[in-house]
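Heads up, one of the protein chains got dropped from this complex, but the rest are sitting where they should.
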Amino acid sequence: MNRWIILFFSLIMTGAFAHGQKTHSLGDEAHSIRDSGKTYHESISVIRKMHPEFLNHKRDKTLREGVRTEEYSLKGCVTCHATKKDNSNDYHSVNSEGQFCSTCHKKVATSMDCFSCHRTTPAQGAK
Amino acid sequence: MEKTINRRDFIKTTTATTAGVATLATGITLTTFVNANENPVTNEKRWGMLIDTNRLTETDIDGMVSACQNEHGWGSDKLSTGDQKASWIKKLKVKDTATGRISNLALMCQHCEEPPCVDVCPTNASMKREDGIVLVDKHLCIGCRYCMMACPYEARSFVHEELTDQKEHMPRGKGTVESCTMCVHKVDKGEQPACVASVNSDAVIFGDLYDSSSKINQTLKKVQSTQIRADLNLNTAVRYSGI
Partner (left out) sequence: MSIIRYEQTQGKSLGFYALVAGLGAFILAALGSVYFMEHNGHHVTGMSNRIVWGMPHVFALFLIVAASGALNIASIASVFNKKVYKPLSRLSGLVALALLAGGLMVLVLDLGRPDRLIVAMTEYNFNSIFAWNIILYNGFFVIVGVYLWMMFERRMNKYSRSVGIAAFTWRLILTTGTGSIFGFLVARQAYDAVIMAPMFVIMSFAFGLAFFILVLMASYKWTARPLGDATVNRLSNLLGVFVAAVLYFVAVYHLGNLYLAENSGVENFILLDGGIYTKLFWYGQIILGSLVPLALLYSPATKGNRTMLGLASVLIILGGLIQLYVIIIGGQAYPMELFPGKEILEGYGTIASYTPTLPEIMLGLGGVAVAIIAITYLVKFLPFLPESLADDVVDPHHKK
């Protein structure tokens, strides 16, 4: 039994320590918002922990009820958190290796199902 | 957690105030704008389309098809062959067997009031919005294709291959079913569906079927129109005149 408790807590702690990692994959726009001293999400820990719930709630609102506000829209996530490729106007996919979504998701070993359908780069980057 | 709830409450109040102000200011457009974005759609509206096959030229139909492809990003399947390719809107040429009269028309999801695809879907992925637009919730779609079996118009396509570089407003993915959305993302912004906008004449009219001041409502009152497979009593939102 104790073994399971230890295992459980170490899994939980992994999430908490995700704070500590470098933010080189934060995304271009998110970077500039942070550098300008502004905040977009009022609490990093809340958005970190709760973003799946926010996104799921929002997706039902938008798809089923036609509520098209910007808050918690996946489009918004991708727009801010995508990083441009070096010397290019194209973006890396947010879910590709080393990019914003995959760094954490890989660390906590959870898969995400958003990008089997959703676009992975901001629309402006499209050719 | 506490913070989130506060934030939600805050937004709720703000929304209410915004809506209130908009109504006070009597801008009908303003109210519509608020409705279209922040409040759920209601069944006070029912979006529909009237296609006049007498006026619709073959070029118009080709234009409608490519407008739909550009808007939603289908039609460039690399690996799918033949009937596996996505087809949200089709061009049909129909001949009356008795008189030999030929009409051309565009066939897409008819956005039924009683959609068979919604009835048969085991997971509620096939769904109808309150304003009558029939959609696939791809978050819930398991790819069983029962809706495709049930649809009388063969309006739905199954994504047979991996896709990338989708349109931002139109998520599409391997293993799920898709079909005409009546350009719901544009309609919610108060715009016309892409195929309707692509036709220069009044051969295709889009609007609220319930609104007696809308052009579609008034035209439908005047002209003789039909529903395809009217015998099934599905009460489609897409109507045709001239066939």
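Which chain is which? They are A and B, in the order written, and residues in each are numbered from 1.
We adopt the following convention: a contact is a pair of C-beta atoms (placed from the backbone, for glycine too) under 8 Å apart; a residue touches a chain by one contact, two chains touch by 3 or more.
Everything numeric here is computed off the predicted structure, so don't read it as measured data.
Summary of contacts with the chain left out: across B:119, B:165 or B:191, the touching residue is B:119. For subunit B, the list of residues touching the undisplayed chain reads 77, 79-87, 90-98, 102, 107, 116, 118-125, 140-146, 148-154, 156-162, 174-177, 228-229, 231-232, 243.
Just so it is clear, only the chains that are shown with their structure count from here on.
A straight line joining the Cα centres of subunit A and subunit B is 31 Å long.
Those residues of subunit A lying in contact with subunit B across their complex are 42-43, 46, 50, 59, 61, 63-69, 71, 75, 113, 116-123, 126. Those residues of subunit B whose C-beta lies close enough to touch subunit A in the complex are 1, 3-4, 7, 11, 36-41, 127, 129-131, 135, 137-139, 163-169, 171-176, 184-185, 188-189.
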